[in-house]
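Here the complex is missing a single protein chain, while all its other protein chains stay put.
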Amino acid sequence: MSDGAFPRPGHAPGMGRLTAAPHPLLFHLLYEPQFARDREEVLPRLLRIDAAHVLMLAERGILPRETAAGLLRVNRELAARVRAGEPAVEPPPVHRGLYMAYERHYVDRLGPEAGGAAHVARSRNDLNATVARMRLRDELLALLQAGGELAGVTLGLAGDHAGTAMSGFTHFQPAQPTTLGHYLAGVAAELLRALDLLAGAFASVNRSPLGAGAGLGTSFPIDRERTASLLGFDAVVANSLDAVASRDYAVQALAALSSLGITLTRLALDLQTWGSRAYGFLRWPDHLVSTSSMMPQKRNAFVLENIRGRAAAPAGALAAMLLGLKNTPFSNSVEAGAEAIAHLWPALTAGRTAVQLTELMLREVEVDSERMRRFLEGEETTMTALADHLVARHGLPFRTAHEAVGRFLQDASAGDLRSAAAVRAGLQEALREVAGREVLLDESEVALALDPLACIQTARYGGGPAPEPVRAQLVSLDEARQDLAARVAAWRQRLDRAETSLDEAVTALLGA
Amino acid sequence: MSDGAFPRPGHAPGMGRLTAAPHPLLFHLLYEPQFARDREEVLPRLLRIDAAHVLMLAERGILPRETAAGLLRVNRELAARVRAGEPAVEPPPVHRGLYMAYERHYVDRLGPEAGGAAHVARSRNDLNATVARMRLRDELLALLQAGGELAGVTLGLAGDHAGTAMSGFTHFQPAQPTTLGHYLAGVAAELLRALDLLAGAFASVNRSPLGAGAGLGTSFPIDRERTASLLGFDAVVANSLDAVASRDYAVQALAALSSLGITLTRLALDLQTWGSRAYGFLRWPDHLVSTSSMMPQKRNAFVLENIRGRAAAPAGALAAMLLGLKNTPFSNSVEAGAEAIAHLWPALTAGRTAVQLTELMLREVEVDSERMRRFLEGEETTMTALADHLVARHGLPFRTAHEAVGRFLQDASAGDLRSAAAVRAGLQEALREVAGREVLLDESEVALALDPLACIQTARYGGGPAPEPVRAQLVSLDEARQDLAARVAAWRQRLDRAETSLDEAVTALLGA
Amino acid sequence: MSDGAFPRPGHAPGMGRLTAAPHPLLFHLLYEPQFARDREEVLPRLLRIDAAHVLMLAERGILPRETAAGLLRVNRELAARVRAGEPAVEPPPVHRGLYMAYERHYVDRLGPEAGGAAHVARSRNDLNATVARMRLRDELLALLQAGGELAGVTLGLAGDHAGTAMSGFTHFQPAQPTTLGHYLAGVAAELLRALDLLAGAFASVNRSPLGAGAGLGTSFPIDRERTASLLGFDAVVANSLDAVASRDYAVQALAALSSLGITLTRLALDLQTWGSRAYGFLRWPDHLVSTSSMMPQKRNAFVLENIRGRAAAPAGALAAMLLGLKNTPFSNSVEAGAEAIAHLWPALTAGRTAVQLTELMLREVEVDSERMRRFLEGEETTMTALADHLVARHGLPFRTAHEAVGRFLQDASAGDLRSAAAVRAGLQEALREVAGREVLLDESEVALALDPLACIQTARYGGGPAPEPVRAQLVSLDEARQDLAARVAAWRQRLDRAETSLDEAVTALLGA
Partner (left out) sequence: MSDGAFPRPGHAPGMGRLTAAPHPLLFHLLYEPQFARDREEVLPRLLRIDAAHVLMLAERGILPRETAAGLLRVNRELAARVRAGEPAVEPPPVHRGLYMAYERHYVDRLGPEAGGAAHVARSRNDLNATVARMRLRDELLALLQAGGELAGVTLGLAGDHAGTAMSGFTHFQPAQPTTLGHYLAGVAAELLRALDLLAGAFASVNRSPLGAGAGLGTSFPIDRERTASLLGFDAVVANSLDAVASRDYAVQALAALSSLGITLTRLALDLQTWGSRAYGFLRWPDHLVSTSSMMPQKRNAFVLENIRGRAAAPAGALAAMLLGLKNTPFSNSVEAGAEAIAHLWPALTAGRTAVQLTELMLREVEVDSERMRRFLEGEETTMTALADHLVARHGLPFRTAHEAVGRFLQDASAGDLRSAAAVRAGLQEALREVAGREVLLDESEVALALDPLACIQTARYGGGPAPEPVRAQLVSLDEARQDLAARVAAWRQRLDRAETSLDEAVTALLGA
């Protein structure tokens, strides 16, 4: 074989039957901006995939061992440069994307005979699909890590405030007495479910499409279980078309993250409401608020707005991705495999940022429990307890008790509600009117029913805020959190071990 | 207790402190249209929830057994009427929704003392949350059933056509030889994964929020594990706020269905492309096509367009639901629990319709395998095989082989490609030019490499279309399908058994 | 022509080359449910379109006058029944949609010779496109009407409260003094812009696709300007493919409504925040709030949550519609013309409901101006005014003044801020520290700068809340509102006149 291979003017290896370079506008709008992004995110993964593929080809006798060794030596060199942050694969003045430049680098270094040998039984289609899954699994692990930490902080704060009385709210209005810990335990439960879905997405993602070629397999007797294992995948995607056509795992990941994001918008809205001066329940230190360039008195918990913005971004990206995938052929396509998938990455970053910022805001929140308690005592949050008391102690049907309390409230003044005597009198009057019967109450039982702190203690059923059952919930939620952390650690270990195995196997081949 | 209860003019039980009926516009725009819908979907489930709740209250001594019996007798009567399709709970001229009219019915029948007793330790908040989960789990089972049947038909058709040669496509252009069975096996794999996610959603949905009250629990010593079990739930939602505030399960269900829907749009696009006259691969019988009111020659497979429309609807509803939930307080709210959730039901129906129609179109498709084969033979789909052959038999590096075939194609006419002799000559020439070396080919090896049917047989690796490994995939996919069907059957059984238990327990109490 | 026309067994007119009825599942899932909806919304419009078409055919000599008269007589009869709410076109046991049953009705009444004559130079494609535009324009007019009324109420309320002092907010925190009127004027401006976009959508919608046939025109010398005019359209869609393929006008309408909806979610969130007990600025009468079935003290402004839910629905439907249209052929298709468009109607209803409910809530809101003022006076909203004063009267650079006020606030107690003397002293100290200079302030100027009511009066520039410029804004916004109302009235008149013209022309032909 001569050095004169690929001699046609303007012809680059891989161009096949084409006789012209890409149109300048294509180059400018598509190939050039993509190259920069790919060198960052694709190249490091491509190098590992390539190493595993070449190693397997040699093991299976598809490539001569020496050819493989030549390729792997260049591969190691490139990988070292990438790790060192040095420029590794230089783009020619005009090109058709990173992969072609990458392959060209081998040909330039080893000549066409060896340099062009690696691309047997593979295609950019399965390579792209493999890179996308490897990138996504890394992102998911980082997200699960951050999510687990957020869950930990939330549960810790909930534990600290399992006894911190506050008004519960529905429809923005005071409802019944509760605790901040009870609120946070509820949020943490939803949060952990979303993280569990994200972990489920990891399991779907971590399957190898490598070996599927263009989507129609190959006649070379490759061992795709081997490459899958060397790359840390749990299994292979059985069908080659499925391997290159499907992006359902990306939808699964983004859907789970969207759900988590929605939870964060709800939490952040509550936190900002309660941190507003009208409530004054929460406050953040100076390094977490901003002031205004115009209004010197301002202390804005603006981070909660960034949280909501970033947390909502995955749901937008999910819409974009579903739109991108809709009505595409079930096969490899740029529309599905490059364009639609592109919505994934910024959304993962945004989602992770929202998670990290939320953790920070919960970690450093200052709770004004005194102000919470005062608000609670000033509102009518124990009226349900009062009605419940009439049922439990005086045998009234609940609806009648509810009506009587409602009737009483129609005429009661704010002052009345602060006096057990006034409540007793008014309620007895209302019971006469509504239920047509005389109920004898004494002040002490009324006072007890009106006491929000007592209410919290007795709300032990149905998942209510009494501190003891909330603490039990927190224990069980923390077990879920630990279980998740253990899964994440195990996955990381598997990926690390695979990386080591691949390195060792390459070293062994090179040494031989 | 006198008959004179709730005597205030214009006052209905449950109005509490309010002294006015709803504004006519509220009634007209909100309560009235909702009533009709709720009577259809909510009432049957409310009756069962109410029965379980009252039974539990009696078992726990919170309600006297006789009071409970009275309530349960009316409950049975109403349930019988609902089953018979008779009008059960009549709306008063002005009302505040089904629940209030429902409770009113008991008061009217049993008097306020007994009729108003059931509403202890509960709120519309936890009732609504419970109804939504019961409704959704029914819908999910129906969907999983239909999805399982679609998977079955797809796998059956794939099995029938594991040997039916066709051109594979990428970017709408002929790629390499494959089979229709291989294509369908790939689609079925993605389909079954979506169904598995839907089954996962069922597991998330099937947890009982009952007992959470307004979201802050209760001081009555209720047994929510008991009501959960009587209603067929797998477990309770531990935290009462989580129970009424969360709708993440609805997002989970809709996300899984959106993913399934996207798969169906891709399949239906391929089917319609291949059914177009330019391809002519597929055809449907008269009862599945429409003609035109204007163009008498028309046979339109329009159902594939309905499929795409309905299949895309869940993704739109998902966007709507995420939008609906964003920035709502984490508590009970109309915005989350009624408005956002409302996007669920039409989307589930649309998704199920798409599944059923797809099953029908696959069940009845007529495959023109002759036309598929002719198209395959007329296209250049074996050029990869030719390059592979040069690598495997003649030791060329793949990139050089690929280049040589590409070079050959630049000058080859359509006629050339049909003659092994012409290919041999042209390729040898191209090899000389591109690789600078002489490769001696004989016509028989070239003829074999050019034969698409032979290609299919040898594409046995990497998940390719060779019939044997495809059949193995189908076996394993069918196991997944059967496993899913078994899970669905077990869930149905559990729900049926719970219904029976509840009936028996009510009968026992009434008998006692 | 014999009575024996269309004699083939099971054959209905319009089936053309097809020899089988639709598959039962198609009938059950598609045709049957659609028939009921179409009879409601499509039939009344189809009757008018048909009348205009037949009339034009007769005028152009394409149909004999007597044939046309026969058809128009049946048309009138059917229209009368529809108006009377009587059943008009009965579905056969099995059918392929309303149109076929409609045409069948004419054949049954007049025989095939006359009954089958109307379908010349038309197709269901252009009929569907015409019906969709007629339906949408009616919906848009109703929406514009409701929107105009909402704008009127908002502007009226803004005028009433142009002098009602309240704290302005940014980031949920008190910012600077403002008025409720200023807030509402800002909202009204955004609202009126959205209505203007909706009016623009009306103009796009109101063009006639009739005559486009299947999308490829006709060789019959029809006069589509005539039918357009008889149906109240402003013009025709010039290109026949555009006429049946495009649904961009639906996107335009839904986008405008989505924008309006987002405005309403923002307004309704503010209203509910300010109506919460912690703020207490706003309140609604009993007939606009609900209580709780469990918590007797509750007065929930739940309608604001319905508003947000309904107002967000169009944005969800927009996502669904864009998804539905994406990657459809640019031609007539069920996917674009039936499925994608179907998301329009419930979204229009939801959007209109949100508009009407918002109008109601603004019309009946009770403003607690005393509580607003007290809150305003208790917060630090005049600190910007204080800094501005240092600039305007004492020549400090704004940044230094801002710093000095900020410095002062670091140590100031709540009590300090209520005393002009304390502020004077503290601020002078801060100015020494921050600016290194002595600024002599007297108590009266400080007191004036600290007075929020005075602040409002002086905030006359840049669109600020001083009552006079706000009133000027309201005048100009009201002109926009009146202009919109005039356009709506003119459009209604045009549609009414067209209806009259059509009736008269039919009468004339029947009389002749």
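Of note:
So that you can tell them apart, the chains are marked A, B and C in the order they are listed, and the count of residues begins at 1 in each.
We adopt the following convention: a residue touches a chain if its C-beta (ideal position, glycine included) is under 8 Å from a C-beta of that chain, and two chains touch if they have at least 3 such contacts.
Note that the structure is a prediction, hence the values are computed from the model and not measured.
Among C:D50, C:E139, C:E379 or C:E403, only C:E403 touches the chain left out of the display.
Considering the whole complex, the residue from B:V94, B:M295, B:V367 or B:L448 that touches the absent chain is B:M295.
When the missing chain is restored to the complex, the residue among C:G97, C:G148, C:G211 or C:G275 that touches it is C:G211. Panel shows subunit A; residues 14-23, 25-26, 29-30, 96, 99-100, 103, 119, 122-125, 213-214, 269, 285-299, 302-303, 305-306, 308-310, 312-313, 315-317, 319-321, 323-324, 327, 333-335, 338-340, 342-343, 346, 353, 356-357, 360, 364 of it touch the chain omitted from the view. One chain of the complex is left out; on subunit B, the residues touching it are 170-176, 272-273, 275-279, 291-302, 305, 319, 322-323, 326-328, 375, 379-381, 383-384, 387, 402-403, 405-406, 409.
The rule we apply is simple: only the chains that are shown with their structure count from here on.
Remark: rotation between subunit A and subunit C after Cα superposition is 180° (nearest 5). Subunit A and subunit B touch with mostly matching residues; of the residue numbers seen at this interface, over half occur in both copies. Our note on geometry: subunit B versus subunit C, Cα centroid distance of 32 Å, whole angstroms. A separation of 35 Å divides the Cα centre of subunit A from that of subunit C.
Between subunit A and subunit B, the centres computed from C-alpha atoms are 23 Å apart.
Multi-chain contact residues of subunit A (touching two or more other chains) are listed as 170-172, 175-176, 273, 319, 322-323, 326-328, 384, 402-403, 405-406, 409.
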